[in-house]
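Structure first, commentary second.
Left out: one protein chain. Kept in place: all the others.
And then chain A:
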């Protein structure tokens, strides 16, 4: 078994290395036709001319190709800006499509082979590693050695992993043209699903989904015997695969807008953007359904489900960010900051982002109905600011890249506006709570340590107080790790849910109010 697992690790690392190496392969050659094919009509003449000097060159790497492209392209735009010819400046990003088109080489010739050698090997290695985990071991908590682990306790492996993720996200969001070979590699898959070639987002969605699936299998092994964990993990795996990955691609196949039916505004912050609304409105009955369904989720779905089950119904059962955090991020859950200070920062930040998202959306909608008056510029600026700072930097780079540094829920805890909304409902109007079991707590600290949201669960448990916190995503791990059976996630009557002055059972001498 050990042998198989080690083989798995080796395969995973080979896959990862091939994946990392692929962007550096091949050569690049641009011609006039490519430029014509991949630029808007209004830009065609200009672009063909601007890029003229590149046509006779064969570039040995994407670095030199992109450098030349940027030099020429930027020089052209700068010139226009100097002349104040603002209407001629090209704002579109042509680096990605043109680099993709210009790419030649082994990956383009045999994309499936490279897909198998990179992502394929990594997935297979991951499964070979995960499936035999804890075989022949009794069900129970599997946390031995976590704080001796370089990967899980901010050692060098953790730092390397975090850095890799951060770099990957930065390239993905802001320099996707360097990833074109990887995108070419998944083109066949994209064509199969949606009928069209892949974008960097298809690549990302594929990796994301596979990561959740493989690490979900690891969760099944780790929490064997704990049905809450198993079912919850199966749920996030299903929602990611079906709702976030397959269905949206298939929609595109049928000429519908790409749509993730389980993504809810304000996490889905572009839901009310003009192009999204137009896309839905112009897509017939199904499009209308997307719009109405999305609004029902916001107005009725979130409050109703959260009233009955707490925000966990979304955050640790359905959500894609939550899905990644609960599977890929599980090894890092103990790294969340439990200090009071962190809690304060959390409340300001997460509610701040919520306010920002609401204001931005309000401006967007007003703008929509005012038919692009003065507000247009504000809206656009708002969108690019939010997209950059929150949508990309916070949710992606920090949200996932910081797993090995600050735990797996950095985004969900400090940044997600939907989590803030769900949290407000959970805190003030819900049947969900974590009940503490009388006087049984021994203050050991396992619950707080393994709380990914940084809740100091022990603080409540040791004074016999139910845990009713807006941030709790109901992952159930505190309950799982408690060695004394003190914690139970439950939905129950609202009466008695919040007990600020709890009485610990067991001492009849006095009524102890903690």
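Methods note: contacts are C-beta pairs under 8 Å (C-beta built on N, C-alpha and C of every residue); 3 or more make two chains touch, one makes a residue touch a chain; residues count from 1.
In this section, contacts and distances are computed from a predicted model.
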Given "Septum site-determining protein MinD", "Amino acid ABC transporter membrane protein 2, PAAT family", "FAD-dependent oxidoreductase" or "Tryptophan synthase alpha chain", the protein name in the UniProt record of the chain not shown would be "FAD-dependent oxidoreductase"
Answer key for A:46, A:146, A:277 or A:375 versus the chain not shown reads A:146
Of A:32, A:88, A:431 or A:497, the residue touching the omitted chain is A:431
Where chain A meets the chain that is not shown, the residues are 138-141, 143-149, 226-228, 231, 308-309, 339-340, 431, 435, 437-440, 442-446, 448-449, 458-459, 462, 476, 479-481, 483-485, 488-493, 504-510, 512
